[in-house]
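Scroll down for the structure; my scribbles are underneath it.
For this depiction, one protein chain was excluded, whereas all remaining protein chains were kept in their positions.
Note that the chains are named A, B and C in the order they appear, and that numbering of residues resets to 1 at the start of each chain.
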Amino acid sequence: MPKMNMVQALNDALRVALGRDERVVVMGEDVGRVGGVFRVTAGLIEEFGEERVVDTPLNEGGIVGAAIGMALYGMTPIVEIQFGDYLWPAYDQVVNELAKYRYRSGGEYSAGMVIRTPVGGGIRGGHYHSQHPEAPFIHVPGLKVVCPATPHDAKGLLLASVRDPDPVIFLEPKRLYRAAKGEVPDGHYTVPLESARVVRSGPDVTVIAYGAMLYEALDAAAKAAEEGVECTVIDLRTLWPVDIETIAASVRATGRLVVVHEAPRTCGFGAELVALVCERVFYHLEAPPVRVTGFDTPFPYSLEMEYLPLSHRILPAVLEAARS
Amino acid sequence: MPKMNMVQALNDALRVALGRDERVVVMGEDVGRVGGVFRVTAGLIEEFGEERVVDTPLNEGGIVGAAIGMALYGMTPIVEIQFGDYLWPAYDQVVNELAKYRYRSGGEYSAGMVIRTPVGGGIRGGHYHSQHPEAPFIHVPGLKVVCPATPHDAKGLLLASVRDPDPVIFLEPKRLYRAAKGEVPDGHYTVPLESARVVRSGPDVTVIAYGAMLYEALDAAAKAAEEGVECTVIDLRTLWPVDIETIAASVRATGRLVVVHEAPRTCGFGAELVALVCERVFYHLEAPPVRVTGFDTPFPYSLEMEYLPLSHRILPAVLEAARS
Amino acid sequence: MTQTERQESRNPAPLRDVVRVLGDDGTIVDPTLDPGLSGPELVALYRDMSRTRILDERLLTLQRQGRIGFHVGSLGEEATIIGATYALRPQDWIFPCYRESGAAVTRGLPLQAFVDNVFGNANDLVKGRQMPDHHTGRAVRFASTSSPVGTQIPHAVGVAWAAKLRRDDVVTLAFFGDGATSTNDFHAAANLAGVFRLPVILLCRNNGWAISTPVERQTASPTFAEKGNAYGVPGVRVDGNDALAVIAVVRRAVERARSGAGATLIEALTYRMGAHTSSDDPSRYRTESEIRPWVERDPLERVRRLLEARRLISRADDDAYRAEVDRSFREAVAVAECTPPPGLHTLHEDVYATPPWHLVEQREALLRGSRPAAPPRTV
Partner (left out) sequence: MTQTERQESRNPAPLRDVVRVLGDDGTIVDPTLDPGLSGPELVALYRDMSRTRILDERLLTLQRQGRIGFHVGSLGEEATIIGATYALRPQDWIFPCYRESGAAVTRGLPLQAFVDNVFGNANDLVKGRQMPDHHTGRAVRFASTSSPVGTQIPHAVGVAWAAKLRRDDVVTLAFFGDGATSTNDFHAAANLAGVFRLPVILLCRNNGWAISTPVERQTASPTFAEKGNAYGVPGVRVDGNDALAVIAVVRRAVERARSGAGATLIEALTYRMGAHTSSDDPSRYRTESEIRPWVERDPLERVRRLLEARRLISRADDDAYRAEVDRSFREAVAVAECTPPPGLHTLHEDVYATPPWHLVEQREALLRGSRPAAPPRTV
């Protein structure tokens, strides 16, 4: 199997998707000749032409809105929003239209599509090239939200999202674009949505992470092991609908939970995970569930490594959970 | 003290605010002659003129964006968004600009303003006149979020919000507009932000609610009392920053928590409250914290009373919490 | 080519003139533009406009009687709504705002389905999930009606775009109001329509008001039609109370779209004679005298005068047709009103294609739980 980084794996997935089904179109700002600012769409316009790989004007709401129309007609648009920070101008079309179209039409219409976007910090992008915007989408009924951490999963989850009948917000951890490398199968395959991956098993503490923070969680877990604390580390992969069984089973076994995410803590996805775990396996909890997250500030520039919930902040939380 | 409903109390607050400080302006769609679709701004244009009570074109992002500019110049705009469901077109200006302006300018600029909007269901408004959109704003650092439940608090909190140096999202439970009545002091007064109100005290279960659901929680608490379960019912009033002391003190005493809100459950504000309580008073909890919320569906029309977390759904949750 | 030259090779001229075919008195004022409908076609057009008005009136009455929760009417705007619908072919799609439910019926949405929607009952195609008059009709290529202003416009652009990519002979038409031209969605959609030369018709019903906001507070542009220039989309103004003129300009726009020349922005000059919706009280912001000239320009009367002059219908025919609409509406209401509300099991359907675990759990809790006591509590 070829070894690829995440950009290559995603590019491969798009190529496979475009090649398999002529109803698939890729659209967004600068996805054509330049191949996207991160090159995820590189070479696609040359291979599939200007009609199916479309450089659009600069209006995210319009891109998503037009993609909804395409989807109503039976196409499967894959929209690129240049940075997750620029999803907000499209938020109304996503919340009020995309997410509700099937429901409000009594199932007469549906709008399956994928909105891909690079997310997260650690590339010195400041406020506007670093946000990790899952929570305001997970809150909206009708959307699925995906966030891969490996090239293998990136390709398999993207192909699963393309085939999924529901709209998928596909968050790509940009810090992993070139850093994450791994074996990626040729051709078409899918990684099922709604299935988490247990990356490391241990009896003491359950650590839930996703995207770029997975590697921080794993690093912290390795260091905790040196101190005799063995963690289970779960890579959620699909954030919503979340694989609650895997989480509940693990917390039932460990009794201790640490949730990690880059986004600000308050009303972040970590809160939901804590609440879910409390509702289901409360009597198995032996310590307060802990959130290790981005701070409740805008994403900073110079101090971004202090902002991010990296290993050095996860480790103490894990040790404290284990020991309380 | 005069008795007013919530519309009258808010109208009075706006009149006081406009009268006290000529830097205050009221702006939004149809806030002028017609006085807003719920008449909250009725009579203001006649009293303060077209310059200070401004009917705007139909573009929520533009309204908020222009209001930000006014605030930068030292004015205090009070923006009305006609329904909470139409905040989304302004979400980008709120998230990326309003909430970050002070931070990203190192405190050189600030943009204190109030965005008022009617929220919540129970008036047969369907998907687009019923949303209760607190969570995606509470998640954004830099915003304050307020939601009154009584005419007295509506006026006092609105006047406090107008004076607050930070941007405030002011959510008005439209179901209470005419239904909630009570005594409202004349003239200027404020209800401090960040202070919850303990509406009922009891040793068995802590019930947290806000807005229209407060009355459902109180009804459930009354019925629970008939069954021998005595609740403390907390009206949050300010959702963020939340009055954590009042909550923690109560849960420390009762050991049991039920959180109620209309918005969809997943990634709603209830999850945050559960997570906060777990982080602070975990060892006092004697039962799993429970959320009683709107379902994870778009807000329906015909079945809206089934959708809302009314007393009939709160009561069993309270009893179960008390008995487990 | 320099970039300036590239831009100047495209040059749609502004069109300030207003297209008219049928005078207020029902005579043809411009035969060159007359779409040339046959006698039976004219009768059908009249009847569809007429039914639209009758249903509108009846629904308002039901709303006032408290039997339905809400109504949004189209009094005085029937020529624009029904004329535009007439000019489309069966394969073309309509993207309505909330004021064009007459178009759905004209296209063939069964009256019973129409009425079930306003009652939001178990037979409603959208399972009682939307407010009254928010119709969906996939079978008649009528998109799902949404309350947010303007959001349907990019959808119309997207369907047109998809049809173009699929080489299908399909044109889409988006209805929207003057107020909607201020939204992001209008701006974004018109821009995409222009850049990609899409087979879409952007039909602005300029009815003078957006709730209480008059057009001059909505824009300082002299006309809405010329807003098209900003997008390289030709604009045309038409008398929106003249059904034949509307048919003529929409047909021309369909032809233009089919030929590959792209989009057209149509500004139909009409007037919202009624309240914004059943929740509105226009006396707060406009005078009766403003309405009066528009009574003279009644779009229905104009067609009726034409039909009478051509002896295509008699007063008796007309009365019979109106009685027939009335009767079938009453029957549909009788059925709809004793149809129960949607079953509880529908509440969690269609959020996703298949309900995930959390919705399954929430549905089970709902079905297990007790039913709400009506009415809701306050204070």
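Here is the rule we go by: contacts are C-beta pairs under 8 Å (C-beta built on N, C-alpha and C of every residue); 3 or more make two chains touch, one makes a residue touch a chain.
What you see is a predicted model, and the numbers here were worked out from it, not measured in a lab.
Shown chains touched by the hidden chain across the complete assembly: A, B, C. Only one of B:30, B:92, B:153 or B:204 touches the absent chain when the whole complex is considered: B:92.
Interface note for the absent chain: among A:52, A:116, A:155 or A:175, the touching residue is A:175. Among the residues A:216, A:235 or A:272, only A:216 touches the chain that is left out of the figure. For chain C, the residues in touch with the chain missing from this view are 2-4, 6-12, 14, 16, 18, 182, 184, 187-188, 191, 194-195, 197, 206, 208, 214-223, 226-227, 229-233, 269, 271, 293. Against the chain not shown here, chain B presents residues 25, 51-52, 56-57, 59, 61-75, 89, 92-93, 96-97, 101-110, 141-142, 144, 165-166, 194, 241, 244.
What chain A contributes to its contact with the hidden chain is residues 29-30, 32-35, 37, 55-59, 61-62, 85-86, 89, 122, 124-129, 150, 175-176, 179-182, 212, 215-216, 218-219, 265-266, 295-298, 300-303, 305-308, 310-313, 316.
As a working rule, only the chains that are shown with their structure count from here on.
In this assembly, A is the chain whose CA centroid lies farthest from the centroid of chain C. Centroid to centroid, with C-alpha atoms defining each point, chain B and chain C lie 35 Å apart.
Here the CA centre of chain A is 30 Å from the CA centre of chain B.
Annotation: 39 Å between the Cα-based centres of chain A and chain C.
Residues of chain C in contact with two or more other chains: 124, 129-130, 134, 146, 148, 184, 351, 358. Contact of a single residue of chain B with at least two other chains is seen at positions 61, 85, 89, 127-128, 266, 295-298.
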